[in-house]
Structure formats: structure tokens, C-alpha cells
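A protein chain is absent from this complex, but the other protein chains hold their places.
Naming follows writing order (A and B), and every chain is counted from residue 1.
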Amino acid sequence: MHYDAVVIGAGTAGLVAGARLAEGGARVCVLAKGVGSTHLAPATIDVLGYTPARVSSPAAVFDEFAASRPDHPYALLGVDAVGEAVRWFLGSVAAGPLPEYRYVGDLERNILLPTAVGALRPSALVPSTMAAGDAATGERVCVVGTRSLRDFHASLCAANLRRAGIDARSVDVEIELDRADANTLGLARRFDDPAWRAGFAARLALKLRAHESVGLPAMLGLRDPHGAWSDVQRRLGRPVFEIPTLPPSVPGMRLFEILRATLRRAGGRLVVGAEVVSADRSGSRIVSVATAAAGHDARYGAPWFVLASGGFGSGAIELDSHWDTRDRVLGLPLRGLPEPGEPRFVGDYLAEQPMARVGVAVDSSLVAEGADNVVVAGAALPGAVPWREGSGEGIALASGSYAARLVLARSGAPAGAAA
Amino acid sequence: MSEVGGVLEELMRGSLDHCVKCTICETQCPVSNVTPLFPGPKYAGPQAERYRVLGEPSVDSSVDYCSGCGICSMSCPQGVKIAEINSQARNRLKQQKGIPLRDRIITRPTWLGRAGTPVAPVANFTLGFRPLRVLGEKTLGVHRDGAAPKFAGRRFSRWARGRTSPPTGRRVVYFHGCGTEYYEPWEGEKVVQILEHNGFEVVVPKQDCCGLPLQSSGLFDDARKVVTALARALVPYVRNEPDTIIVGNATSCTLMLKREAREILSLEDDPDLKLVSERTYDICELLLELHDRGELKTDFKPVDEHIAYHAPCQQQGHWIGKPALELFALIPGLEVSEMNARCCGIAGTYGLKAEKYDIAMAVGADLFAQVRESGANEVACDSETCRWQITHATGVGSVHPIDYLHRAYGL
Partner (left out) sequence: MASLSTDVLVIGGGATGTGVAWDAALRGFDVVLVDRADLAEGTSGRFHGLLHSGGRYAVKDPRAAEECIAENRILRRITPDSIEDVGGFFVTTPWDDPAYADRFAQGCRDTGIDCEEIDPAQALREEPLLNPNVSRVFRVPDGNIDVWKTIWSMARGIQARGGRVLPYHAVVGIHRDGDTVTGARLRGAATGEEIDVEARVTVNASGAWAGSVADMAGIEGVRVRPGRGIMIAMNHRLVNTCVNRCQMPTDGDIIVPIRTVCVIGTTDVHTEDPDDHTVLETEVDAMLDDGEKLVPGFRQARALRVWTGVRPLFEDAKAEDADTRDVTRAHAMLDHAERDGVQGFVTITGGKLTTFRLMAQDTMTAVCKHLGDERPCTTKTEPLPGSESGETYHLGERLSRKEARLADDQLICECEMVPRWRLEEAVQRRATTNLDDIRRLLRLGMGPCQGGFCIYRATGILHSLDGLTAEQADGSLLHFLEERWKGVWPVLYGDQLRQARLDDWIFQGVLDVAHLPSSEREPVATP
């Protein structure tokens, strides 16, 4: 099958690249090995959280950070690209399938949200369902948990918030479920039911004090999260906020739905279960890729490819038992590997690991060094340690957008449908 | 798939090593999300498999509630063959617990077809007669309301034998499956007409069941016999013909040939099945590929209809996206509402079983609601068992996607 552009990977970066390519008029197909990393992440838009000092304003420190890290994607992209991508994102959420669901925030000030264990984590943009958790509000907080949900522990969360100087306490509510191993997704479905919500809110209200904001695990609905959240908030008469916790991430699933709908609305295709297993080259260009389909491989050809396949986590970049590293998708050269003989890992878990910055080698316009028609985006890029920096979504949005812009510019007018 | 290969890469069980417990499969499983009787694909697949020992008794009967829809394997970002692991575990469980009579009967559409076709009116009456269905539920365990199809009263192969395809030199082998043969022969006629319209000479070999219902119910030995017999029947037409392919309209059955038989029944080494699996195409897959090459006739007249399209889980299991949707886009006037649901619940014969019918209807509830809300007059769906389930649940008629192409071609 032939397209104007093929995107490999359906995480945040891949879906953004695909959607923006389609919005730009390109006939685009996004190939996904499986469902993406969105389902595992808190779905806050983290632009820059730690440098390693905690950042209170990403915009204010961005240039300095980029200058100190010339290999970092931010050094190649620049703060304006991040700002533009964030604005696009906010618009896509507003136009998306979840009624009135919005993100709030900007690059000027990080919002400090509690994590499920009670640390405070900086994010530039957060869903409005989480915003009331901002430590800057100075509100008294009541963290609510339930024994039925093993993935969230309110007492530990509240105790650590207290140690950070927040007036926090915890309560447990009883939630009767048909199974012991419930997760936030199962509960989110119940929160999509107004009658169930009303019962829950009534029971919880009895345990609350006069003036406190209420922190719940991130489970306030999948179909209509704004509706669920605002309803609960109204019934409790107090600010309510979601706290992201262990996967599955309900806010992450919402984010996936928004991005997928954006892609589809613009006419892009998404094929799930399409793992790229080989590529056809002609000189320095990739002509087509083959995915492992049933029976015989399926082929996808395009003049441009966006490689948003992720890093080690997705298995796109692999370190094997002989300590050799490779890009398993297109076989492109990597950057950031330790020298032979140098350690790959160090014994202190929380220190930065030598293998952390490995990615597919790119030139200054994010085009892969091994192939002239491949642009790299997201976690596949070298030079960043997003889970330590708090930069994952910022990189994904900005590089995905950038990749789309580059491909559209260099393609001229899109080729149009085949035949 | 690693280039290094080795014995371990081949085995479904070995793929459990890829599991990072991310829970994505659990978010997608249509069954565990509606019933606690099935603890979920992560639990039943890569997690429980670490506790299973070849030769020891099965201890987890919950795996029997897996419907085999395969959405977990498709969604897994790490490549764990979850549904395949479940299937193998269920097979072992059934071998130990014994296989109920029901599972020996409803898994053989060939027997049922041959028995029911000559007496179709009576057979159909029986299947629609409630007191007999209630009796059937109590004695055999087939749910009284399970979406059973009507016998057509004639066999597709008879029609095919009674004619010859115009010899164009460009042959294609048609694998029609039991659904077309006994219940919807008109679908087969349309497939042949569309292929001939596009310049193919259609060959319909003598053929039988693909064995999927047997495999789904855990009767692996019988499934192996049946599917290898089918492979032997088809392979002579492709063995020395590198350009000849096999095409089918039953997406569950073509998937069985393409992949499931080899992986789940451990038939990777059968050379006939291997060749057949490489050459098998779904009809929409084939037509879209022709279009991509500029070889598809696009003399479509407008079809002014509003339809809904549901891609069955076993169509998605081909891992080629949804070609039907792109074909629909070529037909002027056709308004298509794409259903955003994972499974209709029937999962072949799963939804017919007394103990699973309610689960199946709960699984499909989301789809059924979307169908009703869409206001569509008809539902396009690639698998016959899904079509019967959708109509049973919503009252809306359902046909194969190629019906609209047939209409648009004016054939």
C-alpha cells in the first residue's frame, strides 16, 4: 500500500506526527506494533521538570537547559517549536471526542501535582480534572482511597504530602465491586454512570470536612471525564482532583482517544498489530517497510517515513545478550552508546545510567543519519532522559509536530491517492 | 521478530518473556472488562503460563472463559502471543476435564451443514422453535437465545460446480468456508462475480472446514486433521503457480489458514499449510491491493445508503488494518459510520454456549448500542457469525462489505 507518509509508532509522538501530516493534506498511515505508551503514562504534558533542580518555569530555563545539552532534542527544536506544539495540542483536545475535557497550563509555570506515593511532580499542562491538586493552591487536602483499588494508597500519599508541608489527610471509602483485582479502568467505567457516581459522592461526602480539596485516584470516567469530574465536584461542594497512579492510566487512555480521533478526523489511517519487520532500501532512502501480518507480510511504501518507535522500552532499540545494540525497526545507526569497555549501567539505581540517552542518530533537522527520508521523533531520539527530566510529552509533541512540518515542506503538494 | 531466531522464538510459550506486565492487554480485553469470571489476558496468558508444567494437571479453569478474540495479542506492544498461549492452555484443560457433547457437535459445521441443508425448512424451524431451543439448552448446553443461523437449503459449491469461470489465464482460488457453503451461498456468488468482473478466473476446489471451531473449543487433534485436509485440497492450485493466490470472504477462516492453525496447533512444519498460509488473502485485502496497484475496476455507481461498519476481532487479527473502509471510500454516496467497538461477543461459537451467552451479550453491548445510535440501515461486517450476532441483538440486517461493491458495480 502506498502513502505520502508512513509513521512508525503510535505513542504520543507518532499520533501527533500522523495527525498533523493528515491535517496538512498528506495521505498518511500510522503503523503500531500494539497500543501505545499513552496507556502507561500520567497524561500530563511534561515539558521540563528537572534540570536536575526542580523547574518552576520551563519557558524561563529552556534556552539555558538546551545550551547545556547540545545533543538534547530541545537544543534542535527550540522553545518556540514546543510552544507551537502545545498550542496545537490544546486545540486538538478542545476539538476532540471528549465533551468539554480540557488541559490547562502553559510553559510559563509548572503545576506541582501530587503523585500516588505523595511526591510533588512538576508538569506544564495538566487535564483540568487534575488541576485542583496544584500544591501552589495551599488548600487543605483530603486524599481518598479504597481498599478495592490496590493500585492507590491514600494514607501513604497523604503522609508524604504532609512531610512536604501540605496540610493533608486521608480517608478510605468502601466501594463494592464484583472482583478483587479491580483497576482504575474498571472504576472509571462506573464513574461514567451518573447514578453510580451520585451514590459514591453521597458516601464520600459524609467523611469530608468543611474546607478541603479532594484527591482521588485518576478514575473519573473514560467517556465523559469532564462530566464525571464536574458532577462529583458539584456534589461534594469542594474542589476535586485526580491523582495519576499505576498503569493502566485512564487519563492516558483518554489522551489516546483524543489523538486517534484527531488523526481519523483528518483522514489518517491507524493500523494496530503492525510490527515493522523489514525495510526495503534504495541507496540512502527507505522505499517501503513490511509489517508482520498474518500469513504474509503487508507492505507500506512512501516517500517519507517518521520513526516514532520509542527507545528501549518498546523494544525498538535493543541491547542483546552479547551487549550489542541496534535499531530493530529500520537498522539505523544509534547515538549515545557508551564506549566499548565503559560500563553500561552503574550500581546506584537513581543515578543517571550510561545507557539512558541512547537513540537513533539524527542530524540537526532530526533526519536520521542512516536514511535521508526518515525523520525521528519521540523517545526514539537520543540525548534525553525524559523520565528523569520530566520532558517526555514536551519532546513528543514538539518533535512529532516538527516531523510533520518537515515532511510536508519537503514533499511539496501531497501525492494524492494512488491511481 | 528477531533475526537471530532459535527454538525459543518459535514457541508461543516463549513469547511470554516479552511481557512487561504493562496491563495494556487488560484494558483491551472485551471479556474481562465485563465479567470477573475471566481474570484477564495478562493473568491467563503470560502470568499463569509461568505456573504451568507440561504433564501436570491444569489448575486454572478460568482460561476457558477466554473467547479467543485475539485483541490482546494485537494490542500488546511487546509481542506476547497472549491469545495463543490461552488457546493452548484451554486445549490442555479440555483434554483433562473432558469435552462435552455440545462441543463436539457445534464445532463441526460440515456435519451440521450436510445434515441440515437437505431438510432446511424443518431444520430452520427447529432452530427457531423456542421449546426445542429450551430443551437444547438443558440437554446440550446451547443457549436458547444463541444466534444460530438459518440453513440456506442449497450449497454454494453446487452453484459453483454448475458453471465455469471465463478463462482469462489469471486464476484465483476461492476458499469459501462453511458459512458461505451452507448458510449464505449468495455471498459466495457475489465474491465470484466481483472477481470475474476484475478479470479473474475463479477456481473453486472441493473443500471442507478450516477447523477453527474445533480449535476454539480445545479439540486440537481433530482441528489438526481438518485443517491439514483443507491445506491438501488447496495447495495443488498454488504449489507451482507463484502468481496464484487463495482468497476468502470469511475472515475468521482465512485467519485460521493464514496464522492460527500454524501457531496454535503447532503446525509450523507442515509445508502445504505453510504455502497455503502465505498465499491466502481476505477478499477486501485483495481488492484494496489491486486498487493500490491501479488494477481495480472502479466503475462504481452511487449507492445511497447509510451503513455501519464493524471490523470483527478476527478481521483485525489479520493485522492489515481495515481495508473494507478504504474500499467503501471509493463508492460514491455511501455513508459509513465506523463502529468503535472491539468485539460483538459471539467469538465463533463462544456466544452460543449456555454458560457464556450472557457474557457474550455483555461484551457486544457497546457495539449494539453504537449500531442503534448510528441510525444506520445495515451493518457491514466481514464475518458471518458476527453478522448473525449483530442482527440477533439489534434487529438490524448485516451483510459482508463486498455486498456494497457488488451493488455499486451493478452486477
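Simple rule for what comes next: a contact is a pair of C-beta atoms (placed from the backbone, for glycine too) under 8 Å apart; a residue touches a chain by one contact, two chains touch by 3 or more.
Just so it is clear, the structure is predicted and the values come from calculations on it, not from any experiment.
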Could you list, sorted by label, every displayed chain in contact with the chain left out? A, B
Given A:33, A:121 or A:405, the correct residue touching the omitted chain is A:121
Option touching the unshown chain, where A:69, A:140 or A:179 are the choices: A:179
Extract the touching residues of subunit A with respect to the undisplayed chain. 40-42, 50-57, 60-61, 115-121, 150-153, 155-156, 159-160, 162-164, 178-181, 244-247, 249, 311-315, 318-323, 344-350, 386-388, 390, 392
Hey, which subunit B residues sit against the chain that's not shown? 2, 4-9, 11, 13-14, 16-22, 36-37, 39, 42-43, 47-62, 78
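Definition applied: only the chains that are shown with their structure count from here on.
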Complex contact set, residues of subunit A against subunit B: 1-2, 29, 33-37, 39-40, 178-179, 181, 183, 185-186, 189, 247-248, 253, 269-275, 277, 291-296, 298, 314-315, 320, 328, 418-419
Which bits of subunit B are touching subunit A when the two form their complex? 1-2, 4, 18, 22-24, 26-28, 33, 36, 39-40, 73-79, 255, 257-259, 277-281, 288-289, 291-294, 296, 298, 316-321, 326
